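Partial complex: the chains shown occupy the same locations as in the complete assembly.
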């Protein structure tokens, strides 16, 4: 059953993204929000983990949280989709359930 | 039973440092009254919640770990612990509370509620749920 | 589609309540229904009318109250979590012998069963927290 995972923690300080990637079933979607958006950027100590996970999972990132933190979309890992809040709602609708990795 | 859903409570935080573990347990106990299909997962630092031998007398904080023993009486007996989380923390199942229930379909035999599972097995278990609450 | 929302952190301290507000607004705009917003843990601190945020910042408590009134949304503050954190309505004031109350308009205090019910009755439960 398709599932939406939300991650709102920085991958540099907390283990939430790593746990999400370890325990999300193949074909799931992962939406990075709040401080979680730093996980979407390339050239970091967390990028390899995310790029590897993208073989099995679809990654999204909340645009308004990127913009708030001054992260230019040009710095995102290729293949991560930027969504707005209505895109967040659509992801929640299109998946059967939502798990927040708090 | 059209109103029965599979509820999963995912516990990822250590006890006492923050209140999430305790307030999660309060939700779990309430959920028992709603006749839903309830499962618990303890993963990452959540495995510390069910460590045995907790004694909070020096802190003045209430020791809520005995309450986990009541889960079996509330028909909450699907408790999954991630093996990899235990290993990373130098723990084995012997370091945990022994949680059991009496199986009414098997002449009230006492059975273990705790199931230590691999990450791969846990992925499948989490996939089967309808509602996921995280603490 | 029917959404249940759980909010675990106080306003200002954590972005969770702001994210939830923006999510709920977008869901309503897309024609969905909000079955209930349940405030748990420090989330109960969203429900006090005693806040006075800086004038150049958003007022999150008022935003919830206004959204609730406009769209008839059920804002439920968990009673057990509220007692630990000092969020009080008239009933709690009387029950616990307090000399006042601080609940904000549009919020009501009730039990944890309301969260489980939201999980049962909603098509999706979405949790915002730390």
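The letters A, B and C name the chains in turn, as written, and every chain counts its residues from 1.
Here, a residue touches a chain if its C-beta (ideal position, glycine included) is under 8 Å from a C-beta of that chain, and two chains touch if they have at least 3 such contacts.
Worth saying up front: this structure is predicted, and the values here are computed from it rather than measured.
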What would the formula be if every copy in the file were counted?
A x2, B x2, C x2
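Keep in mind that, in the parts below, only the chains that are shown with their structure count from here on.
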Once you've mapped the touching chain pairs, tell me: line, ring, star, complete or other?
complete
Can you check how far apart chain A and chain C are, centre to centre, with Cα atoms defining each centre and the answer in Å?
26
Please report how many Å separate the Cα centroid of chain A from that of chain B, as a whole number.
27
Residue list for chain C, restricted to those that touch at least two other chains
125, 127, 129
Sequence positions of chain A contacting 2 or more other chains:
97-98, 100, 102
Residue numbers of chain A touching chain C in their complex, please.
6, 8, 33-35, 64, 84-86, 88-90, 92-93, 97-98, 100, 102
Contact residues on chain C for chain B in the complex?
6, 40-41, 80-81, 84, 111-113, 115-117, 119-120, 125, 127, 129
Complex interface listing, chain A residues touching chain B
1, 3, 15-16, 19, 22-25, 96-102
